[in-house]
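Every protein chain but one is kept in place in this view of the complex.
Read from first to last, the chains carry the letters A and B; within each, the first residue is number 1.
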Amino acid sequence: MNPGVAQPESSAAALVQVRGLHTRIGAKTIFDGLDLDVPRGSVTAIMGPSGTGKTTLLRHLTGQLRPDTGSVRVDGEEVTKLSRRDLFALRERIGFLFQNSALLTDFSVFENIAFPLRQHAKLPEELLRDIVLTKLQAVGLRGAAQLMPSELSGGMARRVALARAIVFDPMLILYDEPFVGLDPIALNQVLRLIRTLNHTLGITSILVAHELAAIQKVADRVYLIANGKLVAQGAPDELARQDSPWTRQFFGGEADGPVPFHYPAPDYATELGFREAHR
Amino acid sequence: MNPRPSYAIGTGLFILLGFAALAYLATQTTSVANIHSGDSYIVKARFQNIGQLKERAPVKIAGVRIGDVQSIQLEPQRMDALVLLSISKKYNEIPDDSSAAIFTSGLLGDQYVGIEPGGSPTFLKNGDEMVLTQSAMSIENLIGKFLVNGGPKSSSGSSAPASSAPPSSGKP
Partner (left out) sequence: MNANLRRNWLLQGVVSLGECGLFFVAVAGAVPKSLRYWRELCRQVWFVGAMSLVIVMTCGLFVGMVLALQLFNTLSIFGATSELGTAVALSLFRELGPVVTALLVAGRAGTAVTAEIGLMRATDQLDAMSMMAVDPLAYVAAPRFLAGIIAMPLLACVFNAMGIFGGHLVGVTWLGLDNGTFWGNMTSTVMLQRDILDGVYKSIVFGGVVSLIAVFQGYTAPPTSEGVAYSTTRTVVFSSIVILAFDFVMTAFMT
């Protein structure tokens, strides 16, 4: 139960370590005993049907949401027990790319990226400008610095959000569905950025995504979550070859399987009135 | 450093405008004498009938406002009304034999306390009582007197000061 004692070596190697995670939201059980490790310097993909709780898992990792029971360790710190101040300190070392970019609509692209710097570091204006432009250059949008978020396309907004997420050179970046709604060109641009950040800066990345082809290009390891539990894990190619009902449905693209095609409903014939309901 | 300095300027102007409006209201729609300030002193007066006199009604000498009515209470033993007048310290040379009367401003206006200065060389101090008082005139009384006396000869206005108050009431 106590991972720090039971698996000392693994906790040293893993940047993120989740043990026995249980979460309920309202009446719904989201996690029912989830265990998960993310090694330092790796790109880890998390897959699973919609509404499984992938976003919720990322929110647990940053302490935005506390689980009912279980332990979440990030860089050796028990997130579930951190004070607000320590949590904010931890978050400065984590970049988070939101599902819908979440740029501040009142500020220009430049000010959006400068925002965390202005709040936490008292930098001279020229240095701040240099940092922001460096980050924008890294995502290829230096020319768009003075645009407002409403003037950006989806892919550009995603890249600006990524520039904002890396402004403090974080140790860990969490990507929540970074490819959704992108055209193939933008998708490949974001993919390239994720890979570059991981390879050149050694930033550990956790990637929630559904695009198998993209994941195969970038991820070292894939976790497949369903019904609040880990149902499969492994390298992307290995997982695609695995013969479990989950992987078959997920990677084989079958419409029916462990995740049913039909939403739970009473018997069809009974509801149409062809057969007496069993009393 | 500042991304949008225009906000700061606009906000500053707005706040100035707001305070200018407040200053305008305070100086142009009130008179300075109306400011309730701490520097006032209390004088007592007893009336047999205060009519429609209310708390905060003006106290005037020669028609000039010098203070207001602070409180009105019934004095149970004597069954008369004890009225505390709050008078501005500016007017601290009111002779102590001055008389107080309750008047009506206009025909149907509010009632106020008018002070008729006397000739004594000593002045009213905080807590003093005015001995000579005259109650409010009620129209019913006026009409009644008119009917009984059968004419306007008996002057109604200065019917002897209703001072049932003993003259010994000077200092408590």
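Keep in mind that, in the parts below, a residue touches a chain if its C-beta (ideal position, glycine included) is under 8 Å from a C-beta of that chain, and two chains touch if they have at least 3 such contacts.
These figures come from a predicted structure and were not determined experimentally.
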Discussion item. Using the document's definition of touch, tell me which of A:S50, A:S83, A:Q119 or A:T200 contacts the absent chain.
Written reply: A:Q119
Worksheet item: Tell me, which residues in chain A touch the chain that this view leaves out?
Response: 26, 62, 64, 88-89, 91-92, 94, 96, 98-100, 102-105, 115-116, 119-120, 164
Discussion item. Even though one chain is hidden, which residues of chain B still touch it in the full complex?
Written reply: 2, 4, 7-8, 10-11, 13-15, 17-19, 21-22, 24-26, 28-31, 34-36, 56, 65, 106, 108-109
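The rule we apply is simple: only the chains that are shown with their structure count from here on.
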Worksheet item: At what distance in angstrom does the C-alpha mean of chain B lie from that of chain A?
Response: 76
